[in-house]
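Data first, discussion second: the structure below is written as structure tokens.
A protein chain is absent from this complex, but the other protein chains hold their places.
Moving on, here comes chain A:
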Amino acid sequence: MRARMLTYTKQDSPVHRLSGAAKLIVFIAWSLTAMITYDTRCLVVMLLISLVLFKVSTVRFQDYAFVLYFILFFFLLNHLAIFLFSPLEGTRIYGTRHDLFHLAGRYTVTAEQLFYQLNIALKYAVVIPVALLFLLTTDPSEFAASLNRIGVNYKIAYSVSLALRYIPDIQRDYENISFSAQARGIDLSRKEKLPRRLKNIVSILLPLILSSIERIEKISTAMELRGFGSGRKRTWYMGRPFTGRDYFALGLMLSLAAAALIITFYDGSRFYSIF
């Protein structure tokens, strides 16, 4: 019944074996690199690497299929929007103009625009698999410990873990509340007209918010009673110390990032041009 989307499954692979903190650092460095560079060669290489990583990690397609389709949809929407709002962005960036064909009004398809949008697409393709991979192969329990390790205050890091802990409970509350609301006669289905439906949803939200506040009060007393927030530091039961493997992965990532950035900025511009 419960949607098991983007959830961690316990598996054994070289990617799973890396510590959460190492994966988090790799993920951040990877995304930054991909965001900075517009060098098609670097992006293609990174894409290949990310596909290899996916293969190595042995995660199952059905674990992320839905999210992938969802992202794909926004990806297309984004491309459409780029073209609609600035059809000559590529020309502006690369400084040349090769018209391919004219559509209507100010919309002309240029080779530069296509190349620019190809690069954007590549960026997506490079970042998304690694983001998915990070979520799918990192034990949520270890996530908070990883955040804390890279310097995030432990109170903030722990709130991430708490959110993960209580999402299923709040889902259950929501289900119960909406059931009883429907029994009272509140129609949430499409049969109801939109304004009334929105009003009906609000009357479900109020008890949900109140019961969540009640829950928060309970949790915070329980945490307080168990000494949370008293010290400046805390240790993590699920934290894993760095091993040789982790240092190796970090080293690899840093050299990759350095190489990509050097190649990108070698000629003084972020944008690699074929024109």
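The rule is short, and it goes like this: a residue touches a chain if its C-beta (ideal position, glycine included) is under 8 Å from a C-beta of that chain, and two chains touch if they have at least 3 such contacts; residues count from 1.
Note that in this section contacts and distances are computed from a predicted model.
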Report summary line: Not-shown chain resolves in UniProt (candidates "L-serine deaminase", "Energy-coupling factor transport system ATP-binding protein", "Cell division protein FtsW" or "Carbon monoxide dehydrogenase") to "Energy-coupling factor transport system ATP-binding protein"
Query raised in the report: With respect to the chain omitted from the figure, which of A:105, A:227, A:244 or A:268 is a touching residue?
Result: A:227
Report summary line: Note that chain A touches the absent chain at residues 1, 140-141, 161-162, 164-165, 168-169, 173, 176-177, 179-187, 203-204, 206-207, 210-211, 214-215, 218-219, 221-231, 233-239, 241
